[in-house]
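Every protein chain of the complex appears in place save one, which is left out.
Labels for the chains are A, B and C, by order of writing; each one numbers its residues from 1.
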């Protein structure tokens, strides 16, 4: 790692210089007034740790287990769309770096590389699912993911519609020529029609739904994603597959409890990196009550502005089993392709090791003692 | 809507460039040190929403009912003086845009267009009443409003005297030549003398009342508006008309309860957009206890720095039935006349739709579940 | 009042331009890191008022009574040293402006005009007393004040030693040639020796007392003011005079209770305008518990960053009987001599009138209802 790239902030600044404006804005933006970007960060900063002293930390164990998966340290790579926007090697680079680090990689439905191609890269992988209006497409995606060896489904539940990112609208964001939503392009409306009786009917916009149409992504969402997604669909998804299902975007204890009742394997406490509802509460504030409600029964993961090893520790102290790391993966990818991602993962891991040692935690099970006050 | 006008902030900046300094300052200023402008905004920002997931929001119902009026979404246009200062079409443009959107428009006593002329534009309208020292004028205004088809009276109760806006004093604010307080100009002191035994006596200023006389508006208030307005006057107003009466400017639960006892139909939780008492509490902080005291019995509306769809949601979550939108209507008016106002109303509506969807609210009755914590 | 001088901030800025650096710094500075200057202001800003509506405020009574003194509005002029530094007319100008406004003027021991000369200006006056090591001087000052017609003694108790004002040290602050501490210059050490058996012995500095000696004021304090001042001295002062005694600089409820037990007539909740202990609590925060402890029994006054009429209202709502206005008097004095002070007093008064009206207070007795929440 060069001397100029010592922190996540360094990578972010370097990526900003490298990336085209449209890509930088797409990755970096929060929704609306972007207050949640700051509140997510402030949520962690406000949580002070209480280090324990005189614990032997000469040989600590940073590993943990989430849904049967062994993690070298309590972090996974968050699903993120359009990774080729960050670097030509896109998802493949990320998958290889993840594999080299044994860090699970959650592949996005909106990947710019096909899930089957990504799956050829070894290493643990989960598949993030956007539920399509056309249930045949949804079903096909699930079955493809299972067939390709993905070991869990992460169903995004905080995006019945797309949050509004003003910069994308100003930029008229769209994918550059030659870049495609590789998982979806096979689904022309006709190509799936034969497989299901549920037609891909684009319902007319209700008159009260004159949504902003500034970006292509928004348009895509409106026409394809399913705003009717509800608990019955979760039951239907469970009927399709034996893969464990995690719900991503849960911010309420009652929803987490319902996820448990619905047979889900986990919840990801998330506000979509501040990209959906800008008024939503920060993940650091949502986490404790959700962990109190379902911790132990479900896997409880959390994301949003995790930038330091101490942030992972804070998340564990507040009841999470592990964190998801999102944008910083893209900064590493933009800066150095696969090696950049490896470097960023190393940075997190070594930073987490140091954080555990400095807080007197010999294994992740003891991290919960650091909260309080 | 052009790409440069995507948010209320965009409209505000554009309006600032378009408007003469005197008009901009008049519309934008808060009272005294203008701390409440910021605190009103901070009040909403501090209120974090708890979105619910996996609710079918493909066809949501944003409509609600306030005092028998069907609203397409829970917002009305706040009464604001001197709308011709923002655009030559003034109140008529606003009324037409409101009608096109089915959004109720609350016409100000201080309109620069006569209430009868405004009433010719179709669409739901309420009349905002400043109570004059000369009760004959007051009575005449009420009867004219009723005759013209206004369906409710909004009595402003937070302005026994005018708040001090320093910029107006520096600008020696006055209406430009040719612009008049159209509702009031017919009332020369003599013209109404015959109708009532209560003389329009201008009481001498008490020695302790050497108010700043920087602006003409201040002078007008001091000579014409009635600082003696009290609960007996509300009873008198009720005796004049069958129109439902809402009190605008209520910030205390006990006053709201008294409004209920006095037979009012609603209260508008308001600090006059920060233009009266700069030390008053923010509306987001006043709202919950007022809703707890009279919600369900009275219509509870709220205004003050509502800039995003999520702010409307926050207001509902804190117990309001609907919000009033004020200054942003003027920014739209300044930027594009009637079309500008329509665009801003569309912006709010679509933003509110998205906010409801992102928070898992299929109808406005469920929005109260988003508060807490 | 010219258009450029509409607020206290305007006067402050104008005074800064007019005053020599040494005088500006002396008046404006707080102690040490000057955090308390900001916290005093923040203390009021954090206190939100709950205006009451529909109260007849057409003829309000802003007057109140403090220790038998009728005040046109609940404010007195705080004692401040060296007023000729602000304007050549110094204390006389302030006294005349105070008299014209019927506002009591508290004359400082450190006046640059003799207390007898100031007393010739009509109007209510109190005398602020710094207790000297030489009790004969102290006794003489008390007797002179009583003889000259001052109606109360304000004993400063927060200055056993002088707070440290860094700017004064940098400036090597001293009074300009020809300006004297007029009340004290007659007391050469020999001149008072005959009157008392208590010798004016300057005790040697303890070795732990190597105080900064950057300013002449600091030196003066160290040699003349009495760091041994204690409750027995208050008893002694009471034995010297029938004048009511107020203690200025009280920040604790137990000290206020003790003042009551000691026969004092009042306390002034003050941290010396942030000029003594920079870590002390703000007056807005100290006031409520002191008012709860002795309010009703003792006169409870408060000072510190009172800049608006609403601040006076906040002080009353938190339990004060009246406020002291300090530095803004000097800004008025610097800007316009006697007329400048009158203008500033008018500004406060009219601002307070408006504040009461906007909060629905017809008399000062009802202001306590505005707190809460």
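The rule is short, and it goes like this: a contact is a pair of C-beta atoms (placed from the backbone, for glycine too) under 8 Å apart; a residue touches a chain by one contact, two chains touch by 3 or more.
Note that the structure is predicted; figures quoted are calculated from it, not measured.
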Quiz item: Can you list the shown chains that the hidden chain touches?
Solution: A, C
Exercise. Just name the one of C:285, C:327 or C:354 that touches the chain not displayed here.
Key: C:285
Quiz item: So which of C:240, C:277, C:292 or C:371 would be touching the chain we can't see?
Solution: C:277
Practice problem: Tell me which residue among A:28, A:314 or A:327 touches the hidden chain in the full complex. | Solution: A:314
Exercise. Pick out the residues on subunit C that sit against the missing chain.
Key: 32-33, 35, 39, 157-158, 160-161, 163-164, 166, 169-170, 172, 203, 206, 208-212, 214, 226-231, 233-234, 247, 249-252, 254-255, 258, 271, 276-282, 285-286, 289
Quiz item: Of the residues in subunit A, which ones touch the absent chain?
Solution: 3, 6-7, 9, 45, 47-60, 62-63, 72-73, 307-308, 310-311, 313-314, 346-347, 349-351, 353-355, 357-360, 373
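The rule we apply is simple: only the chains that are shown with their structure count from here on.
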Quiz item: Chain contact graph: line, ring, star, complete or other?
Solution: line
Quiz item: Any idea how many Å lie between the Cα centroids of subunit A and subunit C?
Solution: 60
Quiz item: From the C-alpha centre of subunit A to that of subunit B, how far is it in Å?
Solution: 43
Practice problem: Would you mind listing the residues of subunit B that make contact with two or more other chains? | Solution: none
